[in-house]
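Only a single protein chain was left out; the remaining protein chains are all shown in position.
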Amino acid sequence: MSIVTQPQATEAPARGRLNWTILVAGVIVGGWIVLAVFAPWIAPYDPNAVDILHALAAPSADHWFGTDQVGRDVLSRVIHAARIDLVMCIAGVLPPLLIGTTVGLLSGYYGGVVDTLLMRLYDLTAAFPFFVLVLAIVGILGPGLLNFFIALALVGWVTYARLVRAEVMSIRDSEYIQAAQCLGYSDRVILTRHVMPNAFGPVLAYAVSDSVLVMLAGASFGFLGMGAQPPTAEWGVMISDGSAFIRQAWWICMFPGLATISLGLGLAFLGDGLGQLRRRQVSA
Amino acid sequence: MNSAVKALVPATGPLLQIDGVSVSFGSAQVLKDVSFQIAAGEIVGIAGESGSGKSTICRSAMGLLPSTAEVSGSIRLGERSLLTLGEAEWSGIRGREMGMIFQNPASHLDPLRRVGSQIAQPMIRHLGLSRKEAMERAVALLDDVGIREPAMRAKSYPHELSGGMKQRVMIAAAISCAPKLLIADEPTTALDVTVQAKILELLKDLNARRGLGIVLISHDLGVLADICSRIVIMRQGEIVEQGQTAQIVEDPRHPYTQLLVNSQPGRKKLRSGWGKPGVQEPLLQVDGLTVSFPVKRNILDMLRNRTPGRFKALDGIGLAVQAGETVGIVGESGSGKSTLARTIIRQNTPAAGTVRLDGRDIGGLSGAELSAYRRNVQMVFQNPYDSLNPRMTAIETIAEPIWRHGLADRRTAGEEAARLLDMVELPRALGERKPRQLSGGQCQRVGIARALALKPRLLIADEITSALDVTTQAQILELLARLQRERELTLLYISHDLSVVSSFCQRVYVFRNGRIVETGAAQEVLTRPREAYTQELVASLHRLPGGSAAMAETQAGA
Amino acid sequence: MRQIKSFALAAFTAFSLSSALVALPAAAESVIRIASVYPATTLDPSRSGAAGNIEPFGQLYSRLLRRSFETGELEGGLAEKWDVSADGLVYTLHLRDAQFSDGSPITAADAAFSLERVRSDKESALPSPLSAVESITAADPKTVVIKLKHALAPMLANLELWNVGIVSKADVDKRGVDGAFATDPVTSGPYMVKEWRPGEKLVLAPNPHYWRKGYPKSDATVELLEVAEPETAAAMLKAGEIDVMRGVNWAQVEDLKSTDGIDMRMEPSNVVFIVLLNHSREPFSNLKARQAAAYALDNKVLTQAITNGYAKPANTPLPGSLDFHDDAYPGLVADMDKAKKLLEESGMAGKEVKIILGAGSTNQQTGLLMQAQWQAIGLKPVLVNVDTPAWWESTGKGEYDATPTWWMNELTDPDLAVRWALCGSCDSHAFNTFYDNKKVNELTEQGSREQDPKKRAEIYQEISRIATEEVSQIPLYYSPFPIAYSKRLKDLKMTPAMQWTLEETTVTE
Partner (left out) sequence: MQIVLKRILQLVFVLLGICVVTFLLVHMVPGDPARVIAGDRANPETIEAIRKSFGLDQPLWQQFVTYAGNLLSGDIGQSMRYKRPVTALIGQFIWPTLFLTGYVICLAVPPALALAIASARKPGGLADQIIRIVGIAGMAIPVFWLGIMMSRFFGVALGWFPVSGYGKTFVDHLHHLFLPALSTAIWMVPVLIQSLRAALIEKAGADFVTAARAQGAGEREIFWRTILPNAVLPTLNLFGVIIAFLIGGTIIVETVYAVPGLGSLMINALLARDYHVVQGLTLMFAVTTVGVTFVVDLLSALIDPRARL
């Protein structure tokens, strides 16, 4: 997932635009979180209740988003799927972030063999086609969300490590780190109290944009049958299952797709806003 | 504006006339009613500290302010009013009738193009020369600005040139179309002193040979006094005083000008040091210290199994500092003076030689002994903002070493930190601020307070004032001198500025290329340099006339 | 910055120009394009029994006997006539004059060689049709003699199977097995290979030396295209990019039916959709649990829901089109209360059931319904998606509890079907269910040797009954092949043995 550009700390953004971006992002992401948390109370039907006699029913007053190939309510499934997809954003990003940050900190601060090894590992992972790698790992571990996250962590941490490493290497030579060393602080204190808080900004902004990609990747793997397993509602899986019926029932594909886009937009705006916030702090 | 100044303007009319110019960005006014003028062939200096608006006025004369700036008043070049010009007309004037050079030549040259073509470009544009002709002239200009082998250098890219050479290239490009006026915005600030002297020499020479009018902007009154006929003093967007150089320097009328003049390094002899010079065991003893860094091995070397030599940053340095002394280290960039500081605080490992404190080699210290050493030796760093963790408040920064070293619990450490704030003359209210909410001088005071929190005996100050304005620099030096007496500190003061070092320190070591060139009592080195390099350094100093007797003597010697 | 604006304009013009490249007419040449989800992976008839290979094998290699497209009866193929000894142990086949695609004559040696490869080559994919054979000899260039170990009722029918197509011995001797079948095999059937782009398409051209003179009727080349997504195939069919779509999704049927120029047909097949149960571990090692699972699935409703009523609910685990099938047999009639009670009695209530699902929307739908129904009677079903190789791995090793799938019998004779799906002592582990009933095993052998059709009918009906009541598998429905044809083709269909009648086909432009 190394494709996202690292926002560059150059422009001085206008305040109005920032508030606007974060507000929109907050409304969208917040809205989905509310829907996800209260899904059982908000969703009109049980998302997994099969009603084979009313399969492929078009959107109506009873089923606002219609029903799918076995008669499940699409609206309820879209709402419940938000739980999985939101968890996916977090669980897909957090482990690689934690592993990558730790390795990046150590390798950037100490350099040496670990650092060389990390860079070679990065070359290797970067040269590996992402989908093939994840596909193979998921293939070995068996399909399912947990294994998807494991595969993602195995592949994704390297990008974070590299990002943190670059930050740490620039911080490492700054005078406040020299000062901390001169004051005799232990390496652990310097790393956790002085290096890490200052290296974390870009990582956070990247993590948010990464979560968009993770969600899309999760949906793509669901689409290939390797993500969430049935009958769990997940947007990618819903799109995939619905694609066989798109001629008769466009709604099965359409609504989860729109849901994916809206959450993706929210997260992308959030990442954008956070990036700008950081740039403003730097430039202030 | 006084009548005396007006009388100085030649009858032919001024080359550049600035009348009642105000500039504001939104609600912030950065220039208030600024008026001055420059005659053909004159060198006028503009002095002021950061935020005084000295760059803004020059940029408005070049039409280089961002579009968000609101400019009022009038700026006339000869007969032409500049503020009403359109984009195309501006292009016809810039580079043709007025040239400009900048503080940091490295960032002002396009990194992707050869310098020859960058010099030739304005001539192609303004004079309609062919590419070939322009390139030939560019080579001649390079020769003119004192670059050796100009034909070869014209084919170089900026990153292949030294800082001084880059500034010469900038000058060559700026004067290529023979403008009548050159605006030089802090052209020598980023350069070493000896290079600075040569660039100023070049400007003087161009002024004399070509009758080039020059507006020279600098924070360094000494530099201006050296080559300008008139000086304009600015503060907070206003001109506080202008007049002939001699009058400004010797008889400043406005209090701020007086402050500025008196803040010039070397103007005031600070009383530093408290120990009795004599035969006692030195506090810090450095013997035969060599520090080297590996030159990066490239793959070709690896394949040939060849290890490139190591770069020696320090090459057999020996020095001693007595308790209570203030010892200065002077040198230009790359001389190894900072490497020495870093080696003393154990950030570099010596390849050979020893550093001893109280006779004990610090190389083998660890655990509790190392902690004790840390408490004895502390350092203040160069860059006021970069030396403080941007995420911690001033008080947190100062208190941290106290409780981390177990000298007090966190609450008591906070109280102690507040007392340290008092000591470095910072209001306690500022303690809750983070570095970016403080000024450079304030940050540097926090840095000093942090270094003193562990009550060290030896304090290393590495270029601690080089990023500060002169008036702030003077205050910090005074503070340091007071603290040294009060807290019985021994000071190792590192600077590129010989005049600061010689006025502040008792003894001086002059560094060059990792070796000590000359050493001796500060006054001695400044007034009677023995080595050629030291003599060159001393000659590069730009001092205001007057001042103490000792200074006058220096002036005569130089 | 005017030039920037004009640059932006230019870029946009280029952009919209390329998007103006809308539909261009496809070049009209005489090609029959058939899209299938199943890939052709080899041109050697002995080496594969996968669906994507069976179809082209029939076009490339003639067998000794053939089945009439009109009547479905066996008739002479490369063998003009044949004699069977009275004890049913010796088959003597007399070849007609025929040539391979390279013009060389097809001899008894070629026939014996081809049959022997199928019977005894280690890598032969499906040797079972010839498992009763003791020897195959070429008595003279025109006569093949097959001796059996024991009498086998469907022996003649087995000689019509797709994998016993006749290949050129001389060519295999010359180029070796890998060389002979790599790209341009010497063929004996109506077509030969023009081009093979693995994973993309197999292009066939009429074989000028084909023994049925005047066939193929059309000189059109045939492209067997691999199209993985039914949606894509349907769109291609509508756009005229293909002529035949194999494996139409049930949900697409109505739409294609109502499309002009498309003939949506349900071709009869020997296909049965079933749920495999793993008899080798709990819960389905328990008879009552299996019965409970079967009673819980109402295959009438399920068939209606999944196939829109195009398929027929199944009453036994064997294909309904097989000989001797008893349509009147009621099977197990769905009953939720009975299911719950049986499960309770079995003591398997609350047990986890791992349902593995292969790719495809039908499997997914069926899996969801199984899960819902079994949950309702008190099992704990869990669904897991797997790809095809992993599906075979799991079922082969018995690492599953239940899975919906389908299979087909190439012949209407039930012998091979029973050996495949129900016989526990045969190679197949009763289609990986590990069902093993001694009585069924004995009856299987008996049935294949019995020559009297009446007695065979009794034997096979008994096998069906036992397997249905013991729930060897849960029968779902008998599905036809849903195939959509362009109306420009005449006389093209797929036989129940999955063979295209391409040689009869004509193209109207």
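Odds and ends about this structure:
The chains carry the letters A, B and C, assigned in the order they are written, with residues numbered from 1 in each.
Following the convention adopted for this analysis, contacts are C-beta pairs under 8 Å (C-beta built on N, C-alpha and C of every residue); 3 or more make two chains touch, one makes a residue touch a chain.
Not measured: the values here are computed from a predicted model.
Touched by the hidden chain within the whole complex are the displayed chains A, B, C. From the options C:Glu80, C:Asp102, C:Asp263 or C:Asp387, the residue with contact to the unseen chain in the full assembly is C:Asp387. Only one of B:Ser50, B:Ser81, B:Ser107 or B:Ser130 touches the chain withheld from this view, namely B:Ser107.
Only one of B:Lys54, B:Arg76 or B:His126 touches the chain withheld from this view, namely B:His126.
Which of B:Lys54, B:Arg76, B:Arg94 or B:Arg374 touches the hidden chain is settled by the complete complex: it is B:Arg94. Across C:Arg197, C:Lys257 or C:Arg281, the residue that sits in touch with the chain not pictured is C:Arg197.
Touch with the chain omitted from the figure is made, among C:Glu229, C:Glu352 or C:Asp452, by C:Glu229. Those residues of chain C that touch the chain absent from the view are 1-5, 7-12, 14-15, 18-19, 21-24, 27, 39, 41-42, 47-51, 53, 122-128, 178, 181-182, 197-200, 227-229, 231-232, 235-236, 238-239, 241, 387-390, 392-394, 396, 407, 420, 427-428. Residues of chain B in touch with the missing chain: 62, 64, 87-88, 90-96, 99-100, 102, 104, 107-112, 121-122, 125-126, 157, 159-160, 170, 173-174, 298-300, 303. Hidden from this view is one chain, which touches chain A at 2-5, 7-8, 10-11, 13-14, 17, 120, 123-124, 126-133, 135-137, 139-140, 142, 212, 216, 219-220, 223-224, 236, 239-240, 243, 246-247, 250, 253-254, 257, 260-261, 263-265, 267-269, 272.
We take it that only the chains that are shown with their structure count from here on.
A centroid comparison over C-alpha atoms places B as the chain most distant from chain A. Spacing of chain A relative to chain B, judged by their CA centroids, is 47 angstrom.
Shared contact sites, meaning residues of chain B that touch two or more other chains, are absent. Shown for chain A are the residues that touch two or more other chains, of which there are none. Listing the residues of chain B that touch chain A in their complex gives 342, 345, 347, 370-371, 374-375, 378-379, 381-383, 386-391, 400-401, 404-405, 436, 447, 450-451, 454.
Partner chain A is touched in their complex by these residues of chain C: 229-231, 234, 249, 251-252, 254-255, 301-302, 305, 357, 359, 361, 364-365, 367-369, 371-372, 383-387, 390.
Note for the complex: chain A touches chain B at residues 174-176, 178-185, 189, 194, 197-198, 281, 284.
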